[in-house]
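Heads up, one of the protein chains got dropped from this complex, but the rest are sitting where they should.
Each chain gets a letter, A and B, in the order it is written, and its residues are counted from 1.
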Amino acid sequence: MCLAIPGKLLEVFEESGLKMGNIDFAGSVSKACLEYVPEIEIGQYTIVHAGFALSVLNEEEAKNSFDAWDDLIDRANAEGIEMDKLERPD
Amino acid sequence: MKYLDEFRDPVVAKKILSEIHAVTTQPWVIMEICGGQTHSIIRNGIDQVLPKEIELVHGPGCPVCVTPLEIIDRAIEIAGRPDVIFTSFGDMLRVPGSHKDLFMVRSEGGDVRTVFSPLESLKIARENPGKEVVFFAVGFETTAPGNAMAVAQAAKEGLTNFSELVSHVLVPPAMEALLSSPLNRVQGYLAAGHVCTVMGWDEYDPIAKKYKVPIVITGFEPMDVLDGILHTVKQLEAGTYKVENRYTRIVEQGGNQPAQALIKDVFEIANRKWRGIGEIPVSGFKIREKYAAFDAELKFSVGDIHTEEPEACISGVILQGLKKPHDCPAFGKECTPQNPLGATMVSSEGACAAYYKYQRILSD
Partner (left out) sequence: MDFPEALSCPVPILSHDTVQLAHGAGGKLSNEMIDKIFLPRFTNSTLEKMEDQAVLENPGGRIAFSTDTFVVDPIFFPGGDIGDLAINGTVNDIAMSGAIPKYLSVGFILEEGLPFETLHRIVLSMEKAAKLAGVQIVAGDTKVVNRGSCDKLFINTSGFGFVPDDVNISASNLEIGDKIILSGTLADHGMAVMTTREGLSFQSTVESDTAGLNHLVQDMLSVSTNIHALRDPTRGGLATTLNEFAASSTVGIQLYGDSIPVKENVRGACEILGIDPLYVANEGKLVAIVPPEVADAMLNAMQKNELGKSATIIGEVTDKHPGIVTMKTALGANRIVDMPVGEQLPRIC
């Protein structure tokens, strides 16, 4: 349920009394309603579902996830776990 | 694409996978609630590379699958009226009602249109004052902010030709209904990231405590799903049952407050029937009295609807995680995406369609 992907806010405008924005998804630009993310600023990433921006992406937290996963990789390397062994043959 | 591709990195994904292998010591049954996660799991073959001890069962988080047949039949009835423009997300057009689907209504002359946002439907209503424009407002908590906004906006503008046929369902009551079933097998949940984006996760704490199940909130990309599984397994192995947010880049504990406020203004909590499962108390939304003018169920009196579910279909038990699609005798035979018997075969994220489309090569 609930397909929503992150895009970058390009511009803000008003339409029928609602705060709207154009969101860039790698070059395809889609309109979304920004009423639920009043704090959003141009250049920030937001998750859009069915034409509504629902959350401003927290870039700090995204980085934290990566750092945690990097630790995982370091540890796996240190323990000599061989990734390819996990693949099942065709 | 930024913030998407990074979460599909196969090298990191395999590291997380190896960690899952390292921490797993015994069999566990984990349910991903959300159909979007089911889709991602099957599409990326995540279930094929997990330790064999871990069984993923696919939950009821697919609005296409759980929208009850009588609402589909009602939609079909309304959509066929000559004065109606019926608008819907593309997902719902192929869902079989008792006798036909919305595509067939269109082929018979009904004005059925696909929209991507309920605001588009509102725009159609403004542009067609002589027509009744109905929006098929299905979905979980994620879709509710948009559907609420369309109603509130119609009221503000004084649009009298717009209404919503609402079939809104809620995740936490369904999680609880599954856990309280005597047949329950689920030991841990992956919670739906985008539902939590809207609602936050305070509702999950009592469930985790009462039923002693870990609930891990996660996203939809392969790394998110694997990370969610890892942290669920870690809790299961350690015997803990906390709510854990692993989708921190998107989800905050309190959710989206402005969205919750408008949802509360437009909708009230109601009992809802789930296709294949039955009625779950306080498991959905209906339009509040003060917005009754925008409730298509009240606006269009539809006579008695006699629904007919195909006998062979076991989608109900599949949605509850009790059986897998290939346990169904009709799977891939009488029931295919071309000729679906149940909704789980229609939606691209329905467990049956996902299995059919991405089913593993069993013979190799």
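By our rule, a residue touches a chain if its C-beta (ideal position, glycine included) is under 8 Å from a C-beta of that chain, and two chains touch if they have at least 3 such contacts.
Since the model is a prediction, treat every value here as computed from it, not as a measurement.
**Q** Of the residues B:62, B:75 or B:263, which one touches the chain left out of the display?
**A** B:62
**Q** Among A:2, A:37 or A:73, which residue is in touch with the absent chain?
**A** In the full complex, the listed residue that touches the missing chain is A:2.
**Q** In the full complex, which residues of chain A touch the absent chain?
**A** Those residues of chain A that touch the unshown chain are 1-3, 5, 7, 22, 24-32, 48-51, 86-88, 90.
**Q** Across the whole complex, list the residues on chain B that are touched by the chain not included here.
**A** These residues of chain B touch the chain that is not shown: 1, 4, 8, 10, 13-14, 17, 35-36, 42-46, 48-49, 62-64, 89-91, 93-94, 103, 113-117, 120, 124, 139, 143, 222, 337-338, 347-349, 356-361, 363-364.
Quick note on the criterion: only the chains that are shown with their structure count from here on.
**Q** Could you state the distance in Å from the CA-based centre of chain A to that of chain B?
**A** From the centre of chain A to the centre of chain B is 20 Å.
**Q** Show which residues of chain B lie in contact with chain A when the two form their complex.
**A** Against chain A, the touching part of chain B is residues 1-4, 6, 11-12, 14-19, 21-22, 34-36, 48-49, 61-63, 89, 116-120, 122-123, 126, 139-140, 142-143, 145-146, 149, 153, 156-157, 192, 194-195, 197-198, 223, 227, 246, 248-252, 256, 258-259, 262, 349, 364.
**Q** Can you check the complex and tell me which residues of chain A touch chain B?
**A** Residues of chain A touching chain B: 1-6, 8, 16-18, 25-26, 32-33, 35-38, 45, 47, 49-52, 54-55, 57-59, 61-62, 64-66, 69, 72-73, 76, 81, 83, 86-88, 90.
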